[in-house]
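Structure below; questions to follow.
One protein chain omitted, others in place.
After this line comes chain A, so read on.
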């Protein structure tokens, strides 16, 4: 009996070393290949001696013109190569909105309000169950209009919320970076559900007196993954305009979107969405490279809207009683999984080390040609990234991704804790998560971060950042007062 486990252990140990050896071999294949070549050349040189080499050189009979032409060709090729490389895009700094304590919504208050607003007992019970299992904490915040029974959404209140969250974040960013408003060249704002005229970007231009030749864009209706779409747009613009910087604002305005009806599929956003905003400063200026925090490496966008099921998965519509709400279909998790797979298929080759890609390729070939029933190989993304920021869309999303990507609890800690402290802040949640990682002192120079966002459409967007300087704690941000309390254990079901 005691003997049986031992061979297993030793065999698994052997397997581990085999795996390690294989990974080192394949990842550094080129190095391994070039070593014998360089050794051979070196030996040959040593053997021949310097005199012979000089003699060989003379024999080529190169005159000045030949040398000049070769030098010219080399310089030309080098210039073309360097010019055609994309401009690096740096993330200089970012700031997240810290909700004030007078917007706080504890569980008990939310439940009490729901009971007073909703006449239908069943939907009250349903919302109670969602809240118990949601993974939210007692400090998430709703805008002042939602503290009324029933909520009191007006255009004025929505604008007030927008001004509060966006201007706080921008003021914070200006304070941290010393950015002059007149210096901003590109402005991209994304807010999915609130789209007034004039736009939120016009509101910002008005408040901060930005330049008249600013390039401003306002993205609305693009869902929770719009934050990365804005980053993508800013990056493309920074490729075209040299020596510029871009201010990206990601937010979601909650005030106008309270669902007052009883349809279960539409009640989820009421329970999960909370106030939040982030302001990000991107730049392609060389002088910012020294003080930038991150460099944008890749942005990969995947849109599954061509599939009808995916298109109708997150759908804003009116219910039978005429109340507008966002209906979430039952296939949401399955569709999210599929979108993620598509996204991974594109991003995998860009970021994974050679060893993982080869394994994946070989397993793919094996599945197609030899044995279709063989389990697909899930590449180990932990080798490609040190940190993961998964959109805190809900507990189910984080659980699903943790399972799919085989991540440990520490990797998804930033997402879970953001969901607990701030709720689902939609497109800005990725920035709160990044801020969590920095506040914990885990961000080192050279670390790679993967931000994954999901949104209506159905879209799955990824961004890969590389850290350029170690971030020292304590940092000033939304987590500064509570980071010492985290991580907290979030129970499966909270007793209300």
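The rule is simple: a residue touches a chain if its C-beta (ideal position, glycine included) is under 8 Å from a C-beta of that chain, and two chains touch if they have at least 3 such contacts; residues count from 1.
Here is the rule we go by: contacts and distances are computed from a predicted model.
Enquirer: One chain isn't displayed here; going by UniProt, is it "Protein ECERIFERUM 26-like", "Exosome complex component RRP40", "Dolichyl-phosphate-mannose--protein mannosyltransferase" or "TBC1 domain family member 19"?
Expert: Its record in UniProt gives the absent chain the protein name "Protein ECERIFERUM 26-like".
Enquirer: One chain is left out of this view; which of A:149, A:350 or A:365 touches it in the full complex?
Expert: Considering the complete complex, A:149 is the one touching the chain left out.
Enquirer: So which of A:101, A:119 or A:213 would be touching the chain we can't see?
Expert: Considering the complete complex, A:101 is the one touching the chain left out.
Enquirer: Of the residues A:98, A:113 or A:459, which one touches the chain left out of the display?
Expert: Within the whole complex, the residue contacting the unshown chain is A:113.
Enquirer: Residues on chain A that touch the omitted chain in the whole complex?
Expert: Counting over the whole complex, chain A touches the hidden chain at residues 101-102, 104-109, 111-113, 115, 138-139, 144, 147-149, 152.
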